[in-house]
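Structure record follows, encoded as structure tokens.
With one protein chain withheld, the remaining protein chains of the complex are depicted in position.
Letters are used for the chains, namely A and B, taken in the order the chains are written, and counting of residues starts over at 1 for each.
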Amino acid sequence: MNKSRVAPYLLLLPVYLLSLLFIIGIGNGILQSFGVIPSLGLNTPTLDYYVEIFKRKELLSAIGLSFYVALASSLLATVIGVLLCAALVMGGLAKGKAGQVLKIPIMIPHTVVALFIISLFSQSGLLARLFYAMGIIGSQESFPSILYTSNGIGIILAYLWKEIPFVVFFVISIMSNISSTLGEAAENLGASKWRAFRSVTLPLCMPAIKNAFLIIFVYSLGAYELPYLLGATVPKMLPIQAFIEYTHPDLLHRPYAMAMNGIVFFISFLVALLYYRFLQHDKNHKIGRTNL
Amino acid sequence: MNRGKKIVLKMFVYFSVLSVLIPIMVIAIWSVSGRWAWPQLFPDSFSLRGINELFGGYSGAVQVLGSSIAISLIVALLAVIIGVMTARALVFYDFRGKSLVSFGVILPIIIPSTVFAMGIHVLFIKMGLSDTVLGVIIVHLICSLPYAIKIITDMTAVIGKKLEEQASVLGATPGQILKDITIPCLLPGLISSASLAYIISFGQYFITLIIGGGSVKTFSMLMVPYLQSGDRTVASAYSMVFICSTLIIFIVLEKTANKFNKNGNGGFFA
Partner (left out) sequence: MHYKTRKMILILFLIISLIALTGCQKSIDFDEKADFNTMVEEAEGTLVTFYGWGGDDQQNKWIDTVVTPTVKEKYDITLKRVPIDIDQVLSKLSGEKQANKTKGSIDIIWINGENFYSAKENGFLHGPFTHKLPNYEKYMNPNDEEVTKDFGFPIEGYEAPFSKAQLVLIKDAATTPETPKNTAELLAYAKKYKGKVTYPAPPDFTGSAFVRNIIYDIVGFEELNTIKADKAKIKQTIMPAIEYMRELNQYLWNEGKTFPATVAQLDNMFADGEVVMNISYAPYSVANFIANGTYRETVQAFQFDKGTIGNTNYLAIAQNAPNKQGALVVINEILSAEMQASKLRHLKALPVVDYNKLSLAEKQLFDEVEMGEGCISQDELLSKRIPEIPANLVPIIEEIWQEEVVKK
């Protein structure tokens, strides 16, 4: 490690500047959650908005639902994504057409993904039509409801479609790099392909995998589009409630939206912080090992 | 590896590929469909409404597509440059507040964009950046940097500094090292980050509206209203153009990059 005094700060200058803008932006946003919006004549900071939200009885179930959907979709996406990565690398398909096609979902906006999921899985969707044409079901109603249910299957499906490729994208260049150098070295030393992958390639990819997981997890914790378009009417996740308060014509509802976002932010922040501590520890450990 | 395992692997990959392609094909069909009611497996009627809206000339969609691509390319380029700088600082140096920085850079991902959009809007108005292309580029950059920094940092950590040091010992100038060693080694990561930054910028809707305020139009701003209004024909046509234009940009990006990296691998379409 270098110990130069000026170099790192110079390198970080643009990030510092952008972060400054960002932090001021958040500061203003958080201030709004305490009811300070001068243009609407709100000037005195208050905790009322938070207190009122905490009094709502659906709050806990809303947070619980968000957690469940975010955790289920990001865990599944990470596991399947890494497996897919491994299959691509080991099958020598990473650079082929398959690897290319698999990255397309990353560029597709979430609202379009909702359109996909509805046209495939709704009770009048293509899958239901296929079953009907094959005589498996007799009418639309006998097709199981996958979307708009309180178990959030529709939302999770949509996230998986979008996020598995994200994990692949995030991990594959590092994985194929490591596999083609260190992995092959291990194989030359007599390890089986699978063993080389498990004990050499996978551990070295862990930081990237964990980063991918964290990004998807916190993203899905705070996003409203897919839950709004594919979820049940009640319970409503916190980000949707925030969105509804935000679009409330009475601008005096804005502080509620901001306070709800504040709660979401606080939870994500906590998760990220805990996670980061754990990851950081892990990383140092790994670097130590590769240096051997 | 035995043949059975290999077949399972391939099946898994091909199943995934199909799962990606089928919905896109459905959207492609929708973009020219009029009516497609239960229980038909194919549309009852076709319509050129979507194509007309996009290419009929009156909506200005084609011009907006052009300027939108330009904005996102600039964001991608800046994200890569800043990403490399930040990654080097984080990987090769020890400094005060290092863990704060490496944690802080992911914050834009976890903060709902409404929270910072509103706050930053007021700031940008005061700085004269609202309703300008520069303002839009800056907010897009804030949103896409975390990804670029993560990818390039991971890459930099794996590659290390040995090659650069050897070159330096052999008398290479910093410029030569950058051109002949650092960039080629990092290239896969750079293209990945550029692609991701491009996508994030190209797909931003809410924050572009608030900061660009209509003076700066992007393709998403034209597309999202149709998605929200549930007009599947027009929305699908827009989505197809969105997807295809992005694919073309990435292929061009890849080709250009590979020109100066003969043994190149990686990138969005590695």
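FYI, a residue touches a chain if its C-beta (ideal position, glycine included) is under 8 Å from a C-beta of that chain, and two chains touch if they have at least 3 such contacts.
Not measured: the values here are computed from a predicted model.
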item: Option touching the unshown chain, where A:F213, A:Y228 or A:F265 are the choices; value: A:Y228
item: Residues of chain A (touch criterion as defined above) contacting the omitted chain; value: 37-40, 118, 122-124, 140-141, 145, 148-150, 228-229, 231-234, 244, 246-251, 254
item: For chain B, the residues touching the chain missing from this view; value: 34-39, 45-47, 49, 53, 56, 58-60, 66-67, 70-71, 73-74, 77, 118, 121-122, 125-126, 130-134, 179, 206, 209-210, 213-217, 221-222, 225-226, 228-234, 256, 259-260
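By our rule, only the chains that are shown with their structure count from here on.
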item: Separation of chain A from chain B, taking each centre as the mean of its C-alpha atoms, in whole Å; value: 16
item: Parts of chain A lying in touch with chain B, wherever the complex brings them together; value: 1-4, 7-9, 11-15, 18-19, 21-22, 24-32, 83-84, 87-88, 90-91, 93-95, 98-109, 111-112, 115-117, 119-120, 124, 126, 128-130, 132-133, 140, 161, 164-165, 169-170, 172-174, 176-178, 193-194, 204, 207-208, 211, 214-215, 218-219, 221-222, 239, 242-243, 246, 254, 257-258, 261-262, 264-265, 268-269, 272-273, 276, 280, 287
item: Of all residues in chain B, those that touch chain A in their complex; value: 1, 6, 9-10, 12-14, 16-17, 19-24, 26-27, 30, 37-41, 82, 85-86, 88-89, 92-95, 98-99, 101-112, 114-120, 122-123, 138, 141-142, 145-147, 149-151, 154-155, 157-158, 188-189, 192, 196, 199, 202-203, 205, 220, 223-224, 227-228, 232, 235-236, 239, 242-243, 246-247, 265-270
